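Yeah, one chain of the complex is gone here, protein chain that is, but the others are all in their spots.
Note that the chains are named A, B and C in the order they appear, and that numbering of residues resets to 1 at the start of each chain.
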Amino acid sequence: MTTALASSTHGAAEVKSARKARHMGWMFGTAWLVVLSFCALFANQLPFIRTYDAKVRVAGQAKQYGFGPGWTAWLGTDNSSHDVFARCIYGARQTLFIGIGATIIGLTVGGLLGVLGGYYRGWVDRAISIIVDCLLAMPALLLALLLIQRTDQIKETITALGWLTRTEEITITLGILAIAPFARIVRAQTLGLRERDFVLAARSLGAKSQRVIWREIMPNLVPAMVTVAVTGLGILIAAEGTLAFLGLGVARPQTWGTMIDAARDDLSKAWWATIFPCLFLFLTVLSFNFIGDHLARKFDIREAAV
Amino acid sequence: MAGTGKAHLRTEGDVLLRVEDLVVEFPVGRTGLKVNAVSGISLDVLRGETLGVVGESGCGKSTTGRAIMQLPRPTSGSVLFEGRQLTDMSGDDMREARTRMQMIFQDPISSLNPRRKVRDIVTEPLAIWKRGNSTEQRAKVDALLEEVGIDPQRAAESQPHQFSGGQCQRISIARSLVLEPTLIICDEPVSALDVSVQAQVLNLLEDLKAKHGLTLIFIAHDLAVVKNISDRVAVMYLGKICEVAPSDDLYRAPAHHYTSVLLDSIPVPDPSVAATKTAIEGEPPSPVLPPPGCRFHTRCPAATDVCRNEEPKLREIATAHFVACHHPLYGDDVPVSVA
Amino acid sequence: MRYFLQRMLQFAVVFFLVTFGVMIFMRIGMNKPGDPARTMLGGFVTDQKAAAVNKQYHLNDNVFVQYFYWLAKMFRGDFGISVQQNITVANYMKGRVLVTFFLGFYSLLWALIIAVPVAVYQAYRRDSNFDRAGNLFSFLFVSLPALVLAPVIIQLFVIRWAWFPRISEKVMPWQSLSGHFKNFFLPVVVLTLPLAAIFARLLRADIVQTLQSDFITLASAKGVPPSRVLWTHALRNSLFSLLSSVGVQLGALVGGALVVEQYFSMKGMGALLLTSILSKDLFVVQSVTAIVVAVVSVANLLIDLTYAFIDPRIRHARALT
Partner (left out) sequence: MSIAIQASTRTDDGPLLELEGVRTHFQTPRGVVRAVDGVSLTLERGRALGIVGESGSGKTILSRSIMGLLPTRGTIRQGSIRFEGREIGGLSRRAMRDVWGKEMAMIFQDPMTSLNPLMKIGAQIAEPLRIHLDMSRSDAWATAERLMNDVRIPAAGRRLRQYPHELSGGMRQRIMIAIAMACGPTLLLADEPTTALDVTVQAQILDLLGEQRRDRNMSLLLVTHDLGVVAGHTDDIGVMYGGKLVEMAPTAELFANMKMPYTEALLQSIPKLADPSHTRLNVIAGRPPDLVNPPVGCRFSPRCPYAQDRCREEEPPLIPTVEDPRHTYACWYPVGSPAYHETKARRQREAEVAA
């Protein structure tokens, strides 16, 4: 009387293919970033990348937007007849440097503030929270505009900072922007970790606070910090582009934002000079998002409101 | 004094730990209210003895264990350990003193750092106190791991999540033994484990206790487990001690109504005994606003006016058997004279 | 109530610190001995004018006095003057505030209207084709800041197909309703898509997690139909991240508006802010910052109250403090 049922594997295939799709996103992101970084690093050596200042001439003449996308200049030329592709690669160098630099600054300072606030609680936490709240109350872009706009004056007033280049100024500015969100996430994580039994165990073994923070809490913060840093990198790169677009970028070498800004008025004339830097920016941000998502899944981190 | 008395504290014998009038309170947010987690309890443990502490959740048994370790420091009271007063020790002295007493926690997974290799976790105490060079440390740790039944080779390569709950508890035990402490506070060490694994861990604790000459404070909610491992048992209810007695006496002739209810509530794996008892009504009141008088009076079948107004003190009703109750129960086989 | 007062105090502290900070910051290098007003106004004002400005806004006093006077004037509705444009800040901002308000309001509204049903259905049919498509699109749109999306949209809809006018005029709904929507449509699309993507991702993740909790299983075990499980039991319990994100994204919207107003040549607050920062127009920057900070903070306060409205646990916890 066995009523054998057809075994229902309903849904199993879906799970598998969804996993595969996510995997593809991650693979794509990694591949794009590897190729881009490789080109950016070795731009001067690679034969298919023109030098930064090389002009692509039409019959010996440097011509504004002389070429559209094609074989001669893969992604066309810009308004002073530079190769857009080469410029995008040099832009990548600049953009990635700024993005990574800013992330490191934000992660170090924000991470430290977050750990201290979360671990010690009390007045330390309250003081740090006020700073973080103030930073968060200002829209990020507004803060960035203010900071960058005033850097010349600051350099004049505090002469010790005079050696900073424009690129470094922007890196530091974006780094400051990243502090508050990082601090907030790290603090939340630390609050959770310090209640865990292994922290209590370490303290009951006679470990000092410093040791508890470095040996017990920090290693457990790494996955969250890496994940947030990768996702944050995407956001910072977009922010850099936006700043450059608003006229507060690095003039030389151009970043993608600067390129977009320079070409956007001629959008109807030469779409490629705007759209391709946009594409580079988009693909890079997308890659960081894919990788960030992959890491979040791998480390099982709930996405915090970054 | 609001305490439940100190009649049960012993004067003779090698007293390793003596806790007097321990009070632990936590603020509730910023309301000005406080949780009276532990409200003036006194305990002592002789060297080599196992003291069991039982009670339901929220009775303050875990808080007591932690307050003895000064994690966090108790609100008031004295903790005398190996003749030294812990409550007014400086931070560094306290860290030093903690090496002589160790803790094992309820959740075996959570008490091990998930991002470190198991052997490093067990070596950590030695690293903190810089005892011995790395070869000596390693030899000692490997020997201990063997002793608790963990393969040192695997421990060197694996992180805690690669071990089962029971194995993680063994690792915790190994870690607690590395500094050669005299006292180990076991906070519900087997509650999260399956019965078959629970038996393994309990046997292991007994073996290690004998071998290393340990003194144990064993905190649990499972009376059968506590009875099995303890020499002397203290029953707690809502931050107070109700009854203290040698393990077998307590279970044979509980004198406090709460103890008796607790014993009757345990489901016995024997259909001929089971399902004949009546359950007690209600649940423990909030430790934020504990009832006056005897804290059990709201649920006690024998409560009278005196119980509602006057707090009972611990008194001896049989040899080494102490109870804090105005109307204690007298077992048939325990002849006593009431003062 | 006490909680509310506490939050107000916190708001006040942050507000004062930020506005004061901005003022100090804007004045670095300006209060050198000599003539702050002139530094600020550039070389082309008369001595008389400079002296008048200095006096009116106490620019020669120490920063605390300056701040105090600025604050006092602002509370009386005097936001100062735009030294560059030579009009009062209040006049300068008039009209522009509404443009940015509509931009932000529509974007936020549409983002929520799109994100909530999509996320709910995605979570319900987890790993289905719909879910995967939703995930892919949210990835794409999250990675499309206004900076990138705007030129593409302009290239396609304005230049290639010419469905929308290139330059938006300031069209208010009471002037011409169709013109209003026509002008705002594309800018709002640019701001909405990434926002909707962020909201959808957060909400989907939260609902997926909520759907795994015991009380959802219990609801199913009671025989509650899936639609009710989703909308009544799961959604309400999953709004936390979404709400906090709305608060965070408000700030980001200000940045987005800045870019969009540039691309679409709209005369909004963003454009005003940008010009005034670039030209060091002290009072404008200070006033706009103050307004933005106040709006963002008040919005966050409202979101906070919404939590309490949704979740009785928070309500009760707060009633205690």
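Keep this in mind: a contact is a pair of C-beta atoms (placed from the backbone, for glycine too) under 8 Å apart; a residue touches a chain by one contact, two chains touch by 3 or more.
The structure displayed is predicted, hence computed values, not measured ones.
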item: Option from B:Val261, B:Cys294, B:Cys307 or B:Val323 whose C-beta touches the chain left out; value: B:Val261
item: Sites on subunit C contacted by the missing partner chain, in the whole complex; value: 126-127, 213-215, 217-226, 232-233, 236-237, 310-313, 316
item: On subunit B, residues whose C-beta touches the chain left out of the figure; value: 56-57, 164, 166, 194-200, 202-203, 206, 221-225, 227-231, 247-248, 251, 261-272, 274-275, 277, 279-281, 283-284
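Assume only the chains that are shown with their structure count from here on.
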item: Most central chain, Cα average position; value: A
item: Centroid spacing, where centroids are CA-atom means, of subunit A and subunit B in whole angstrom; value: 51
item: Inter-centroid spacing, subunit C versus subunit B (mean Cα positions, whole Å); value: 54
item: Intercentroid distance (Cα basis), subunit C paired with subunit A, Å; value: 22
item: For subunit B, residues contacting two or more additional chains; value: none
item: Where subunit C touches two or more other chains at once, by residue number; value: none
item: Residues of subunit A touching subunit C in the complex; value: 11, 14-15, 17-18, 21-22, 25, 130, 133-134, 136-142, 145-147, 149-150, 153-154, 156-157, 234, 238-239, 241-242, 245-247, 257, 260, 264, 267-268, 271, 274-275, 278, 281-282, 285-286, 289-290, 293, 302-306
item: Subunit A to subunit B touching residues, read off their complex; value: 196-198, 200-208, 211, 215-216, 219-220, 222
item: Interfacial residue positions of subunit B with respect to subunit A in the complex; value: 66, 69, 71, 95-96, 98-99, 102-103, 105-107, 110-116, 124-125, 128-129, 172, 175, 179
